[in-house]
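Excluded from the complex is one protein chain; the other protein chains are retained at their positions.
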Amino acid sequence: MKFRTDLAIENKEIYDKENQEEKIEIKGVEVETDHYEGAVDITRIKITDEHGSKILSKPIGNYITLEIDSAVDGSEEIKEKAAMALSLELKRLIKFHSQLKVLIIGLGNDKVTPDSLGPYTVAKVKVTRHYFLMYDTDSDNEISCVSGFIPGVMGSTGMETADLIQSAARIAKPELIIAIDSLAARNVDRISTTIQISDTGIAPGAGTGNMRKQLNESTLGIKVIAIGVPTVIDTKTLILDNLSGFLSDPDGAEAYLDDNGYQMIVTATDIDQVIKDFSDIIANGINITLHPGIYS
Amino acid sequence: MKFRTDLAIENKEIYDKENQEEKIEIKGVEVETDHYEGAVDITRIKITDEHGSKILSKPIGNYITLEIDSAVDGSEEIKEKAAMALSLELKRLIKFHSQLKVLIIGLGNDKVTPDSLGPYTVAKVKVTRHYFLMYDTDSDNEISCVSGFIPGVMGSTGMETADLIQSAARIAKPELIIAIDSLAARNVDRISTTIQISDTGIAPGAGTGNMRKQLNESTLGIKVIAIGVPTVIDTKTLILDNLSGFLSDPDGAEAYLDDNGYQMIVTATDIDQVIKDFSDIIANGINITLHPGIYS
Amino acid sequence: MKFRTDLAIENKEIYDKENQEEKIEIKGVEVETDHYEGAVDITRIKITDEHGSKILSKPIGNYITLEIDSAVDGSEEIKEKAAMALSLELKRLIKFHSQLKVLIIGLGNDKVTPDSLGPYTVAKVKVTRHYFLMYDTDSDNEISCVSGFIPGVMGSTGMETADLIQSAARIAKPELIIAIDSLAARNVDRISTTIQISDTGIAPGAGTGNMRKQLNESTLGIKVIAIGVPTVIDTKTLILDNLSGFLSDPDGAEAYLDDNGYQMIVTATDIDQVIKDFSDIIANGINITLHPGIYS
Partner (left out) sequence: MKFRTDLAIENKEIYDKENQEEKIEIKGVEVETDHYEGAVDITRIKITDEHGSKILSKPIGNYITLEIDSAVDGSEEIKEKAAMALSLELKRLIKFHSQLKVLIIGLGNDKVTPDSLGPYTVAKVKVTRHYFLMYDTDSDNEISCVSGFIPGVMGSTGMETADLIQSAARIAKPELIIAIDSLAARNVDRISTTIQISDTGIAPGAGTGNMRKQLNESTLGIKVIAIGVPTVIDTKTLILDNLSGFLSDPDGAEAYLDDNGYQMIVTATDIDQVIKDFSDIIANGINITLHPGIYS
């Protein structure tokens, strides 16, 4: 893949484009689209075998994309519809039962705005595990037993983020981990419109270029759902992508950039508001899903 | 003790006052005062036996108080002198050697200003452990191997803070833990002037009234130094203390307050600046102490 | 008045208490209570003559107090009911018409949390005047022509706040000024429960003890409505008030405090959340009142 992106839907778009067809069938890739209340477009990509995995450069599993128009600085109504749609999609991957033990992880660095989605979201999720520790709780209550953890980044802790997460998991003993993280996209517009849900695990710190441990169901023995929002764009991606219809020799252009160009990562100028609005939407979507007895 | 305070020096002051003497000798308590460059007054209280411990309501160990005039919103020069003085006192308790393994813990809640001293300070400490993990490092370099950890509070994580700290200690394997926390004092003036260093361990969450696990050398097998700054005042303490020379029946007044009065905890109105300035001073003092090859 | 408070309702309470009666009639003071949807208690105090003004130590005019249970960190529902109640009370003092010209002033210092209610609230109010400047606007639209201004405090600007407000008024030419400010109360509980609306004008910087210019209908020729929330407590007030039933000689206690005690002003430890929640409520209440075409 020429383009750096964390979004399965962008890999699919690139593949479609390179193959000159609107929407091509790929063996090992199932695609389904949906729509929620005139506000949210949903694309469910399921990679079912190694062939599909290789074509889309992503592990086997589910990748659900929500595209929301005008979420940033938009009305509370749009944000509530987005949270409802997110909750409906989460319920496809999560089997809720009363007292479900969930550990919510907020990846990233709360001091760097484009990397702060995870910490901000976890701060807004309803954490309940300590009530279960401290009081007798009515098991009929439709709430989950939720812990929250903000591990920080290696540059601030000096420790492997994956190790810290595993430690928290040993304390909270969750049946399910939900990790929230900032992502990279190739299309700047996605910064203020897109949420991706996947069930293939996480590799904390991958965005910083450090090789990192994979955290997923096979390494942890616990299902790991990742929820991400694109917050950064690689400038090489940005450049090649914007001129893709113009350049006669894109490979030459890329080689030229590699030799002469920047490898800077950039972000949107309204990133403060993006983080505020999307952390609201994601925390809400999680609260509705895990605590139906309180939030619905 | 009638008065709620986390400061050994205030317990000593109360004892002195109740006993009608300026500075009284207590068996099992050694007191020494010092002064640093016209800017910082230092009082070193050493509790040496059970008798001293009972009299001052504190565990056996060292309690060093730094009193700094005009630290808040003051000149950079005052803050640098305070950091130097803090470093000199830390060196009485810490035996530095190259690559000393230290874990810095920031206790408290970064979303509640008067409880955010720990998280803010850790964010300003120079963390280095990942360099040692990633590169061959010159063992002659006068720097420590420092990790940082911000465990959050139980209401936000759902997990026991002490459990999270023990997990981090298992990862970082430190020879020394330094924990930074907000404290309660009886005297409002102390909020913008006082730092206490002690070597008797910590009980995370103690300030919230929850019973908590003690973390100290005997429970962890690792020396634990606590650095704290008073940021809150109990109103009962404030009331009784301010009228102490006026009330003929202080016990009756206290009983009255217990029946009728508030038990609110209050803070100074300039608490934002207090946290900013004292986190600068403490982080600087730690950096100078642990990384002499970089900071001095 | 022995007690420092900016709340008319507290002056009334003190008067009642001193006169040993539950609710006493005062010549020149009309009091009316009301209740909004099980969530907000309303007390409307109208001072109608000089006698009432002298008794309650407040200028002639209207003082409406809203008391909200569990507003801080409470449910969105409570906050919406509080905003609705605030809007209903504002409508008693404001005659809305389409394109009503309003200048919203956020008094206080955004860098000092307990003094930041005004700036935070103005940032959440829907400002519209520039649309009227830039586009032809449909005069049938039920929205006001709203400007917003955050003048800062004299210590940060070097200028009289009243002068800056008058300048902004000369630009925006409003029919009505609404000023939001932090207040002092005698009762700590009021910090997280009370909103006061008054129509007697403002004296910017009065809280800092500096003599300041009055801004009201007679000095400006524009109606001035002030909306305030108590965020600070004077410790003298706190002390005397809490022991009021115990002290046999309250005047002696006060004299003792004046000679020996602190004059510190303190705030609640959850002040960050108080500012967040009350700025939401007040901005919402203003938006509903001034822009019925958008918000209801």
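Some points to look at:
Labels for the chains are A, B and C, by order of writing; each one numbers its residues from 1.
Quick note on the criterion: contacts are C-beta pairs under 8 Å (C-beta built on N, C-alpha and C of every residue); 3 or more make two chains touch, one makes a residue touch a chain.
None of these values were measured; they are calculated from a predicted model.
Within the entire complex, contacts from the absent chain reach the displayed chains A, C. Taking the complete complex into account, C:G152 is the one of C:G152, C:G228 or C:G285 that touches the chain left out. The omitted chain makes contact with just one of the residues A:I26, A:L93 or A:V112: A:V112. The residue from C:E37, C:D73, C:D163 or C:D249 that touches the chain not shown here is C:D163. Listed for chain A, the residues touching the missing chain in the whole complex are 111-115, 188-189, 232-233, 235, 238-239, 242-243, 245-246, 252-253, 256-257, 260-262, 264-273. For chain C, the residues touching the absent chain in the complete assembly are 111, 122-123, 127-130, 133, 145-150, 152, 154-160, 163-164, 167-168, 170-172.
Going forward, only the chains that are shown with their structure count from here on.
Centroid distances built from C-alpha atoms place A farthest away from chain C. At the interface between chain B and chain C, over half of the residue numbers involved are used by both copies, so each side presents largely the same positions. Rounded to a whole number, the gap between the C-alpha centres of chain A and chain C is 43 angstrom. Remark: chain A and chain B have CA centroids separated by 39 Å (rounded to whole angstrom).
Note on chain placement: the centre of chain B and the centre of chain C lie 38 Å apart, centres being C-alpha means. Contact of a single residue of chain A with at least two other chains is seen at no position.
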